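The complex appears here minus one protein chain, its other protein chains still in place.
As written, the chain order gives the labels A and B, with residue 1 at the start of each chain.
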Amino acid sequence: MAITVPRPDLSAAEKTYLPALWEGLKVTARHFKNNLFGKGKVTMEYPEERWDSHLPEYYRGVPALVTDEHGKDRCVSCQLCEFICPPRAITITPGEIPPGDTFAKTEKRPQEFKIDMIRCIYCGMCEEVCPEQAIFLQKDYLVVGTRREDMVHDKQKLYEIGGLKTGLVNKWDEKK
Amino acid sequence: MPDFIQPWLFLLPIIIKVVVVFAVVMGLVAYASLAERKVSAFIQDRVGPNRVGLPLTLLGFKKDLAIGGLFQPLADGLKFLLKEDLTPGHVKPFYYWLAPALTVVPALLTIAAVPFGSTLFGYKMVVADINVGFLFVFAIASVGVYGIVMAGWSSNSKYSFLGGVRSSAQMISYELSMGLSLVPLLLVMGELNLGKIVEYQAWHGWTLLPFTDLRIQWSPHWEISGLNWREILLWIPMLISFVIFTTAVFAETNRAPFDLPESETELVGGYHTEYSSMKFACFFMGEYAAMITGCALITTLFLGGWHLPIPIIHDGAFSLQTRTGDHGTLWGILNILTFLGKVIFLVIFFMFVRWTLPRFRYDQLMRLGWVWFFEIALANIVLVAVLLAFFPK
Partner (left out) sequence: MVNVQVDGRWIQVPKGTRAIEACKQNGSFVPHYCYHPKLSAPGNCRMCLIEFGSPKMGPDRKPIYGPDGYPEISWIPRPQICCSTDVAEGAAYRTQSPLVDECRRGVMEFLLINHPLDCTICDQAGECRLQEFSIDYGNAGSRFIEEKVKKPKRVELGPRVTLDDERCIMCSRCIRFSKEIAHDDVLGFTERGSHTTLSCFPGKKLENNYSLNTVDICPVGALTSTDFRFKMRVWFLKETKSICTSCGTGCNTEIGSREGKVYRQTPRDNEAVNQCWMCDYGRLNFHFLHDERRMTSALVRDAEGTPQPQPLAKAIAAAANLLRQFKPSEIAVIASARQTNEELFLTAKLIRLLGAPLFDIVGRHQHADGILVSDDGNPNTRGAQLMKVSAEHPGSFVPIIVGKVNDGAIKALVCLSEDAVEFGAKPAALAKLGALVTVNLQSNATTAAAHVALPGAGFAEKRGSMINVKGRLQRLNRAVQPPAGAADDWEILRDLLAALGGGNGLYSIEDVFKRMAAEVPAFAGLSLSKIGDLGVPLEGKI
């Protein structure tokens, strides 16, 4: 349904636009003046000033894969994160776990898992969608590289960043 | 000195003036871009560019000297020069290359007719002292739009094209009210030479502040001169002219709130979407140069150009007096600095406006130009004509 927003009733003076201009200029001038004398600045001057100690619990840094306390790669390469990832940063090559393996019950794990950090927008969708609690956004935000290839995190790097995470649901237990 | 040079010697001061003016304007352009970023940063509670300074570490020192990012324009310039210069495959190369040049050159050319000082060593401080300076400025300034139209068209991209079309429509609409708004000035001063216009203001008071030639005498008898009914009554149309002209300059230079040709939110980059590297920089410079020229024009026409009223109490009288280069070289230099000061003040005002006002909608822009400014400027002419009929010189 269309909503009609009533137009404000303006006086003749206001209609000339000039009072509004004047008011606006006053505001900008105030800010300008304050900042000129070093007051009111809110910018943190990275890299000298850092935010690390202020990072909130829900901070969304680089996404990474985790291993659980049994040493198991949590990811089963279901590719849901690849599907959901808005900028298509994730590329997974699924792979099979050979029958003899300790975690053969899971049958599947990624053969390769790549996140292009140039593309990633740190939205956290991958973490949200993962049915296996395998991918988490970490607190790290410093991703640097001098070439495009450096900016693609491969499986090894992702596990390195993600490390170990305890207390997750263990659904690939032999009994379940 | 060889003989054959003799007849050409008159060129020397002109060349010096050209070079100096060019250098100063380009410097202004460079630092205007820095100022714009600093001003906007301060207005928005940010810091602005503050890194590029003296790279002392290169010379073996411990720390670089940032000096508030003062060398940022140099870094920008270098970056523009070193960036890859792309010519997309789908453009019309000849016009595509021509467009950036056509944007900078007119913006710089207009400055030629603007007197930036009184006299120095007996030379008039204007590059081209032409008696139709006024018309020259208008003619050249309107050429600037061709650069933009050409860029928009030759880029062969919808964003550029829309930007170009908007720009030309906007320029044509505002050129009209711009010209009309100045007719009252001409009626009053009867002069087309910009230098003479400034001189007129120096002796009769600025267009915007007619009392800058005030003289109050109390002994031996009371007498006030420099402000009479004629001037006070004419002040009103002059104010109207000023508002219209200044607004039109905003529109002509595509500055916010009239920056529709390059409104990022709709048109990516507008007419210069397809440009990179130095060609983009040309547009950028053109824009700032146009702004500076515009400010110089406003200064010249309304703010008394190089004129600075000097308060003097002498012989039982207080008077605001005029000093030119004829009174001494220092006065000449002071005039130039005055002019520069006024221009810089206006440039900063332009920036404040940009960071204060939201962009107009296109229909509002057109309405403002055609319905309001055009009519008001016309009425203004009639008003001045009538006033002049009652108060002839």
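Everything below uses one rule, namely that a contact is a pair of C-beta atoms (placed from the backbone, for glycine too) under 8 Å apart; a residue touches a chain by one contact, two chains touch by 3 or more.
Keep in mind the model is a prediction, meaning the values are calculated, not measured.
**Student:** Among the chains present, which touch the one that was left out?
**Tutor:** A
**Student:** With respect to the chain omitted from the figure, which of A:Pro19, A:Gly95 or A:Gly163 is a touching residue?
**Tutor:** Of the listed residues, the one touching the omitted chain is A:Gly95.
**Student:** Among A:His31, A:Lys108 or A:Lys157, exactly one should touch the missing chain; which is it?
**Tutor:** A:Lys108
**Student:** For the chain that got dropped from the picture, name the residues of chain A it touches.
**Tutor:** Spelled out for chain A, the touching residues are 76-80, 82-83, 94-96, 99, 106-108, 131-132, 171, 175-176.
To be clear about the criterion, only the chains that are shown with their structure count from here on.
**Student:** I'd like the Å distance between the centres of chain A and chain B, where a centre is the mean of that chain's Cα atoms.
**Tutor:** 46
**Student:** Please name which positions on chain A make contact with chain B in the complex.
**Tutor:** Residues 18, 21, 24-25, 27-29, 31-32, 34-36, 40-43, 45.
**Student:** Within the complex, which stretch of chain B touches chain A?
**Tutor:** 39, 41-47, 50, 243, 352-353, 355-357
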